[in-house]
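Only one protein chain is missing from this complex, and each of the others stays in its spot.
This part shows chain A:
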Amino acid sequence: MATLLQSRLVKYKCSCDEWSALSDLFYCKHCRALKCRGCSSNEIDMLFCPSCLENSSVTEARLKKYRCMSCNECPKCGRLLAVRTANEKFYLVCIGCRWTTRETDTPDQQASSQWPMQENPYEEEIQNVIEKMRGLANIEKAQRDQRDLKKRPMNSGYRLTDKFGLQQMYERRRKTFEKATVDVPVHEPVDPTPFSLDFLSAKPRPTLDQIMRQPLAGDQPPKPVHVALKSRKSIRCSCQHTLVKLEYGPSTIKYKLNMFARNFIPEVRLSRTPNLKAGNENWVMISLTNHTSCKLDLTLTPESGEGLMNCSTGEIALNLPFAEDSSDLLGTEKRSDNEAVVFRQRHRVGIRLDVSQVAEDAPPLGLMMNLRLDDSFIQTPLTKNEETKPSDEPQWLAIPVRLTLQDS
């Protein structure tokens, strides 16, 4: 697909000065600028299981350690496990590597979901450590608060009525102050080390993928792995306006809002593979396609400079009809085109650019696309607080484009 869309060859300059393919860019109509993933913020829209498509809230997902409780993966090859029944009990089978829960110590279950997870052997220890760290954090906080309180002797808290539960809060805080002297027992080191160095055993060792799937399993028999949840992201511009958001529901593929750059900016493609010869006068054929829903006025100026291909074609002024425009079919519109325009086909024009190549390796071809923005189709509700009314003068958007002529 990347080859088909020429996403490696044609790059557009984002507002953050990064070069990206048009398919990777978004357009913010409020900033009137191109945005890429790097200069916009991604936020998690929804968490869902990729196999059963059940969505879960963030708190619920956190409780379940971001895993689906009803779907299981094979610990050997990572495929989704199938549920089979035998004697009115359930067991799991991998279709790929034929691993079954019957190979292990996991007994057949009464229910098809809720399979036992691999337990963390150090769970209790970790909980103890977390508890102790929490205690230490409380003590530190209390000491800090005490220092602050000393500076303000009037803030006794005794005089307040307990209408807002402040007395309770005060009491709780007082208790933490008292705890400040509690001595925390030193954590003893574990002996021997929990890491196995038994490389030379004849038993087949689990592969790196299998270890990563169940990092705490060690030498225990593998258990089915709960499928990790996937997240769907929405993209927001730095001006806080949403650029891309899908409709609610994990199975939907409809957009609530999609501000892909392709819907606003014409697409440049190399219509033929350039055949460049050193020292000769060469030409590059490009096509310009208008995927937007309105007519576009634009100028295309080849840029020359250091590290760029030398192009002798001058500025090309164009107007591009949109895909459903029928005026060209009726022949009502006459166009006086630049001689660089080779063909016109509905919403697409072919342009021939004369370039000269001196050296053996071709530098990229630079183009400056100046686009007159027709905001009328966007239908932005104008806020009353907006100081300046949008002027009738058309806004121009300048987008530098780079075309790689030699595909390495």
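FYI, a contact is a pair of C-beta atoms (placed from the backbone, for glycine too) under 8 Å apart; a residue touches a chain by one contact, two chains touch by 3 or more; residues count from 1.
Note that in this section contacts and distances are computed from a predicted model.
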Listed names "Translation initiation factor eIF2B subunit alpha", "Ribosomal RNA-processing protein 41", "Dynactin subunit 6" or "Protein AF-9 homolog", matching UniProt entry of the absent chain: "Dynactin subunit 6"
Sole contact to the chain not displayed, among A:I44, A:L63 or A:C97: A:C97
On chain A, residues whose C-beta touches the chain left out of the figure: 76-77, 96-100, 102-103, 204, 207
